[in-house]
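The other protein chains are all here in position, but one chain of the complex has been omitted.
As written, the chains take the letters A and B, and residue 1 is the first residue of each chain.
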Amino acid sequence: MSLQVAPTGPADQDGVDTAPLALRGLTVAYGAEPVVFSVDMTVAPGAMTAIIGPNGAGKSTLLKASLGIVTPLAGQITYWGDGLARNRNRVAYVPQRASVDWDFPTQVLDVVLMGLYAELGLLRRVRPQHIARAMACLTRVGMQDFADRQIGQLSGGQQQRVFLARALAQHADLFLLDEPFAGVDAATEEAIITVLKSLKDEGKTVVAVHHDLSTVDTYFDNVFLINRRRLGEGPVSEAFTPDALQAAYGGRLSDGLIAAQTG
Amino acid sequence: MMGYEFVALSLPPIVIGVLAAMACALPGNFLLLRRQSLIGDAISHVVLPGIVVAFLLTGTVAALPMMVGAAAAAVVAVVAIEAIRRLGRVESGAAMGVIFTAMFAGGVLLLEQSDTSSVHLDVEHALYGNLESLIWLDAVGWQSLIDPAALALLPPELWRMALAFAVVCLATWLFWRPLKATSFDEGFAQSLGWPTGLIGMGIVIMAALAAVAAFDAVGSIIVIAMFICPPAAARLMTNRLGTQVAWSLAFAVLSAVLGYVLAGYGPLWLGYSASVSAAGMIATISGLILALAALFGPHRRA
Partner (left out) sequence: MLDALTFQLGYNAALVTLGATMLGFAAGAVGAFLYLRKRALVSDAISHATLPGLVLAFIGMVALGGDGRALGGLLLGSAGSALVGLWVTNWLTRTTRLSEDAAIGAVLSVFFGFGIVLLTVVQNMSAGRQAGLEGFLLGSTAGMLRSDAILIAVGSLVVLLATLYMRRPLLITAFDPGYAAVRGINTHRFDMALMVLVLGITVVGLKVVGLILIVAMLIIPPVAARFWSENAVKVVGLSALFGGLSGYIGAAASATAPALPTGPIIVLTSFALFVLSLLLAPGRGLLAMALRHRRLQKQVHIRQGLLALARNQAIYEGFTRRLLRRAGMMQADGVPTLEGRKEASQLLHDEALWQELRRSQTLSELAIRDDGLTRIAEVLTADQIAALDAQLGPKAVS
């Protein structure tokens, strides 16, 4: 056994400096138990990455900790080799649908305009070109006819599309989505994936928490497996293997899932 | 003659009541949407210990120390509630119940222990104020409204309340976007790098400012009622935030004017000589407005 002295202090390895998002040793605990433990992750630029893992595996927590929404116990988070604060306007976040007050008195177009808040600041007026940009984003997700609806009156899938439109309006380079396909209808799923793929074609980076293993290989380029720890990372063809799935989902539980994936 | 009486005796209390009602209703909108309406209840209860401590420290019942004391008590209460809720993992309603009752009890105890017989400081006053006594003795009629000398002698509560309302308005206008985004979707606001905790605290501080400025003139009852009833009724009228705020201000004005007039003249119309509590009547009217909105408001159901 021989251990060499590791250089202390940050040093670039595995493309941390260029990755849109890189995590090193990220640990998050709720109460006395880590829900994410010492996770390293390097998101490939210009690609679509799925974060997969069983329920309670820390997928959403990973995203929230990356964005500073929950405070990690340990670890380093970098965006393009730099802190989040300097890259805020390059990152768009689509939260889980359930985390929002849908009874709030606001309209669809208002929600999309929130995507421009970082740009507009506190007081700059909303001008016709801003409205036009928001409407273009709505059109892109097929929701242009609902601009005046109160958000609570939309179906789950429509709400999800409005969220995506708001992220589009941010003109970001990195999109972080928390379960964008959870509980949506087939038409919405189709619309969302089309938009996400077109973002990739524009050179943007997409990271989505995903739970439907049967669509991983058709939707995504890369996959990141997590169950409290990092259990695999890489192109779908290499990392999305029955072996890795079993490690993430556990023995018997994963048999059915693996069959679905390979069958 | 009627003009003189109205301008001197009724106009100042009505204006003060209207300003107080609007200053409370405005932040009340955001408290309502954030499911924090009862923070207003808690704040208005801890005003009492705040003014008692301020009196014990300064020995006077001057407006400024009273207001500083009340504001400090409100901040202490809100911080304590939040600390208990987060650190002690106590449900927010219960956390409020623990803090505001304990602080109120402390205020009552201090009041009983100290000698306040020489000054006008008691629980009843803090609860329902004394709107009717805020009169403008130097008015001689409507023409006084353009007489600078007479205007300078308006009850100081009026200027205080106007200032508080202006500050609350300005803050709401300035921080409209953060207020809206944080209340609707906190996670998104955080991803923009906005200090959502600070914004939440800012709303409570706005509410505290309104409550503190208002309690002296109109008492805690109006404060609680105006935090909750006009915004709640307004929410049932519309699905737009801007429109809701406008409705809530209109309902606040209506409650204050109608409540004051009914309290002052209602008993006369019924053949009694004395008037009843204006603060209580304003709260009652705001409740009736809410009841009508709950029965007929176009957006009363989700």
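As a working rule, a residue touches a chain if its C-beta (ideal position, glycine included) is under 8 Å from a C-beta of that chain, and two chains touch if they have at least 3 such contacts.
Not measured: the values here are computed from a predicted model.
Summary of contacts with the chain left out: across A:Ala74, A:Ala98 or A:Ala187, the touching residue is A:Ala74. Contact between chain A and the absent chain runs through residues 1, 3-11, 13, 24-25, 27, 29, 32-34, 37-38, 73-76, 103, 227-229, 231, 243, 246-248, 250-252.
Of the residues in chain B, those that touch the hidden partner chain are 32, 35-38, 40-41, 45, 84, 87-91, 93-98, 101-102, 104-106, 108-109, 112-113, 123-124, 127-128, 221-222, 224-225, 227-229, 232, 235-236, 263, 272-277, 279-284, 286-287, 290, 294, 297, 299-302.
The rule is simple: only the chains that are shown with their structure count from here on.
Put simply, chain B touches chain A in their complex at residues 33, 174-178, 180-181, 183-188, 190-193, 235, 238-241, 243-244, 302. Contact residues on chain A toward chain B in their complex (touch as defined above): 64, 67-69, 84-85, 88, 91-93, 95-96, 99-101, 103-107, 110-111, 114, 117-118, 120, 122-123, 150, 152, 166, 176.
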